[in-house]
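Here is the structure we will look at.
Presenting chain A:
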Amino acid sequence: MKTTTLKNMALAFILILLIPTGLMAGSLDSFKGEKGSLKISGGTAHIPVMKDAAKRIMAVNPDIQISIAGGGSGVGITQVGEGLVDIGNSGRKPKDEEIAKYGLSMVEWAIDGVGVAVNPANPVGSLTKAQITDIFSGKITHWNQVGGVDKAINVYTRDEASGTREVFGEKALNKGPITTKAVVVASNGAMKSSVATDPYAIGYVSVGHMDKSVKAVSMDGVAPTVDTVKSRKYPIARGLYSNTKGTPKGLAKKFLDYLMSAEGQSLAESHGFIPVK
Partner candidate 1 sequence: MSRRWIERGFTVFAFAAAGILMAVTMVLTGYLVMKGWNSLGLELVFGTTRPMDALCLRRPVLDGLFPAVAGTFALVALSVSIALPLGIGTGIFMSEFASGALKRMFSLFYDILAGSPSIVVGLFGFSISIFLHRYVSGQLYPCLLISALSLAFLVLPYLIRSTQTALENLPPEVRLTALALGASPVQNLFYVLIPRSLPGILSGVVLSIGRCAEDTAVIMLTGVAASAGLPRSVFGNYEALPFHIYTVSSQYMDSAELATGYGASILLFGVTSSLFLFSFIIKNIATARTAVSGPGL
Partner candidate 2 sequence: MSRMEKIRIDDLSFAYGKRTILNRVEARFMENTITAITGPSGQGKSSFLMVLNRLWETIPGAHVTGRVNIRFDGEFRDIHHRSMPLTRLRRTVGMVFQTPNPLPMSVAGNVAFPLKLAGTGKRKNTEERVEKALSRVHLWDEVKDRLKDDARKLSGGQQQRLCMARALVFEPEILLLDEPASSLDAKAAAGIEDLMLELKNTCTLIVVSHSMDQVRRTADRVLTLESGELHGCESS
């Protein structure tokens, strides 16, 4: 399990306080003297790390403007491909045809899992892969069919642009269908808060986004946690990618270098992702 949010916040807060005093040397130094804007969009699992990194960079150098939008992995890939943004994030590896079409170059800076989540009030804490497939396809409709209360299951899913949906559909549902009656939400954050407020909900969310407000459901006996994803015991894992059109240049390169630096990697780790270095 990841460390508590409170600790993260305190850590981030201390870091932000330290930055202006110049004690925070190292990789942020490379942004000194830079100017201009950097546009990032796409994968929603990435957003917390992106926001924190941007805050730190902009605090050191207010002349840099970094904008971060969501949209989902599909959006990130096409927008960077079309040249609308400088960095397009994706929660899945861009497909070969996408790489060929846009000449993408990618940086994988963290590993993340996708876990099934239910409301903390739900007694169900473990499901088999077959049960999960049937719940999401709409074959299993009530919680008491899987050992829960006698209530209808509210299935939550993501839109088609989502990398999380693609990874989950491929590795957990074996490309099986998701019921059309599922409520559609637009980001990992939205998935988490929806499941956190709906006592009969089931959804899937980036392991990095899991916290106490939702209950992670074990699949075939394995809980989706940083440790199980890291040890590859939990099978639904994916890389978090940041893509550029062609080889990264200028600010985009410095930003990606920062993500891969020790500080960037610890930032990823503090948000519940598994650093690649």
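Candidate selection criterion: all candidates are chains of the complex that A comes from, given by their letters.
We take it that contacts are C-beta pairs under 8 Å (C-beta built on N, C-alpha and C of every residue); 3 or more make two chains touch, one makes a residue touch a chain; residues count from 1.
Note that this is a predicted model, so its numbers are computed, not measured.
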Handout entry: Numbered candidate touching chain A, per complex, among 1 or 2
Key = 1
Problem - Residues of chain A touching candidate 1 in the complex - result: 5, 9, 16, 20, 37, 39, 41, 44, 47-48, 50-51, 54-55, 58-59, 62, 65-70, 82-85, 185-190, 192-194
